[in-house]
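For this view, one protein chain was removed and the others were kept in their places.
To keep things simple, chains are lettered A and B as they appear, and every chain counts its residues starting from 1.
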Amino acid sequence: MRNTLKSVILLAPGLGWLALFMVIPCALIFTYAFFERGVYGGIDYIFTVENFQRAADPLYLGIFLRSAKIAGLATLFAILLAYPAAYAITRAPQRYQTALLIFVILPFWSNYLIRTYAWIVMLNREGLINQSLVGLGVTSEPLPLLYNNFAVIVGLVYNYTPFVVLAIYSSLNRINRETIEASEDLGAPGFTTFRRVILPQTITGVAAGGVFVFVLSIGNFITPDLLGGGRLQMVGNLIYDQFLSARDWPFGAALSMFLIAVMMALLFTQAVLTNRAAGEGRAS
Amino acid sequence: MTTSDAPRRTFAHLTASTACALALLAGAAHADKIVISNWDGYMPPDLLEKFTAETGIEAELSVHATNEEIMGKVVAGGGKGYDVLFVSSPFAEALHNLGLVADIDHTKVPNVANLYPEATELAHDPGNAYSMPYAWGTTGLCYRADRMEEPTSWMDLLAPADDLKGKVTMLSTDRWLMGAAALALGKSLNDTSTGTLTEEEELLIKAKKDLLAYDDSTFYLKLVSGEATMVQAWDGWCNYGIAENAEIKYTIPKEGSDLWVDTIVITKASENKDAAMKFVDYVLGQDTGVWVASNILYKTPNKAAMEALDPALIESFPNMGMKPEELIKYEQLRDLGKGQKEFARTVTQIMAAQ
Partner (left out) sequence: MKMGAGLKLHLVLFYAFLYVPILVLMALSFNRAGLPTVWTGFSLEWYGKLFTADPIIKAARNTLIVAVVSTVLATVIGTALAVGVETRRKSSALDAVLFAPMIIPDIVLAIALLSFYSFLNVTLGLHSIILSHVVFNIAFVVAVVRTRMRNFDHSILEASADLGASEFTTFRRVLLPAIAPGVIAGALLSFTLSVDEFIIAFFTAGPGSSSTTLPMQIYAMIRFGVTPEINAMATIVMLVSFTLVLVAQRADKEVFTR
């Protein structure tokens, strides 16, 4: 009885908030997917499944796959950068850790747009990076670092890696020192200790961070627009265009429903794999 | 006084003071106040203060970044809370068709007499029944005269010469992106027939290979820095480049341009329509028009203002001197109505092409 009451107190505010401010409003929008677009952009309440048929076009699938590829690469690089950084912070003296963490996130209290402009300054043909590369003799010609996939990935990794650091730090800290020491005492080389003791215990943090980057990247529209020179159409731009430029809410709603379904499937696969990996660590 | 009286008295006091406060607030709410949504920096910064000083009507400014966003907000929210909106003409037309804007009573906006006659016969709203034009202009080619010959055709942008490959940009806003192709092919800007859209799509996908980028906001900077040699640009924006580097010039290709118009509308949801109309009237005054032209380097359809302009301005920025008779020759963008869906799909196809 007490447990149920406790559960209710803990869960009710959050679930209530989400029900009221997410589930209900979004459900209303998703019903639009079953109606037609009005001539001037409103809704004509005529039932149709045409929007779902249109959404099943390979054009949109192609956009999604390309976005997923870019988001996936950004996620990979973000994790590779963030893990050692988070680990290093947990190894720093206790009293500096929160400050170090805040310093990681501080740059992101400036504005997304001006950070993106800063990258344009650094990446363009006469920008800082090319000037250094040519000046140091590493390359003879400036490299095309801007208005392409590379620039978009750099932008995404830059803006979202700190979130991964926070997620991994959160799971890292609690690692039972004893299990690490035990592993080392038993003669396991460093990497084995990492792979079979530390990593499994932090896999949920890595997974959470990875989800953050992937989800935020796939919905991003500013970075492909400015750093990608608009040459890449990502899912974020696509959904935006339907709601704002085309003013085709029914179609936008249908596309969003497909997107959410696919993302949910991906997330659940990830959750299953993560639990298995975490379980393995604990079992051994 | 017994102890049980105290809570009752306190309660009575509380109720009385609350009632008074509410009455005061209600009274205050009736003072005339209007909310305007506009692009940032598109109006004189002291316009609202001067307007309030002159009419006693309070005015608050809300900013929007693009037409599409303010459209989305007004359609989703019914326009509640806004009185005056600055939007481009095809959007004003759509808002009107959706029943979201009010008619403008010309007797309450006498400064409409300041407008050029051509500006009262605009394609989307002849007679200015529900919108008043604020600024207008063309879309053409902005280029570095010290690095290339004057371009003569839209095809110079869409199929650039070898030394221009990778040094040109196009606008990313759908209507103008497609507009370049439409003009090059001799089609109407508002034509959404399948044949036309397919031709435009082919042309633009081919053109994409030689583009540096699609750019809506920093294209003139690319000219200044030398990253680009020729860009598709709105004439006013090209002037910002010209202001930085006198080698930059603007030209309209032989196939022509579009005439874009930024307009002012009043929302149907407005509870202060008279006050809103006073504001529109104020904006159409000569002084505002002169500020608009001199500061943001855009042409305004305000005859009184344009004739009062400093000739030196027109010398530095030749496209400011275009006459309404020339401008009105160009086709104006209209809301695409039923053709919007196919049009949107074509644009997605182009933007997603690898």
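The criterion applied here is as follows: a residue touches a chain if its C-beta (ideal position, glycine included) is under 8 Å from a C-beta of that chain, and two chains touch if they have at least 3 such contacts.
Since this is a predicted model, take the numbers as computed values, not measurements.
Chemist: Could you tell me which of B:G81, B:G285 or B:G337 touches the chain that is not displayed?
Modeler: The one listed residue touching the chain not shown is B:G81.
Chemist: Counting contacts across the full complex, list the positions on chain B that touch the omitted chain.
Modeler: 35, 37, 39-42, 60-66, 69, 72-73, 76-78, 80-82, 217-218, 221, 224-225, 240, 244, 296
Chemist: Could you pull out which residues of chain A are in touch with the chain that's been left out?
Modeler: Considering the whole complex, chain A reaches the absent chain at 2, 6-7, 9-11, 13-15, 17-18, 21-26, 28-29, 81, 84-85, 87-99, 101-115, 117-122, 124, 128, 158, 161-163, 166-167, 169-171, 173-176, 201, 204-205, 207-208, 211-212, 215-216, 219, 235-236, 239-240, 243-244, 249, 252-253, 256, 259-260, 263-264, 267-268, 271, 278.
The rule is short, and it goes like this: only the chains that are shown with their structure count from here on.
Chemist: Residue numbers of chain A touching chain B in their complex, please.
Modeler: 37-42, 59-60, 62-63, 66, 120, 124-126, 147, 225, 229-231, 233, 237-238, 241-248, 251
Chemist: Can you tell me which positions in chain B touch chain A when the two form their complex?
Modeler: 66, 68-69, 71-72, 75, 94, 97-98, 169, 172, 174, 208, 211-215, 218, 225-227, 335, 337-338, 340-341, 343-345, 347-349, 351-352, 354
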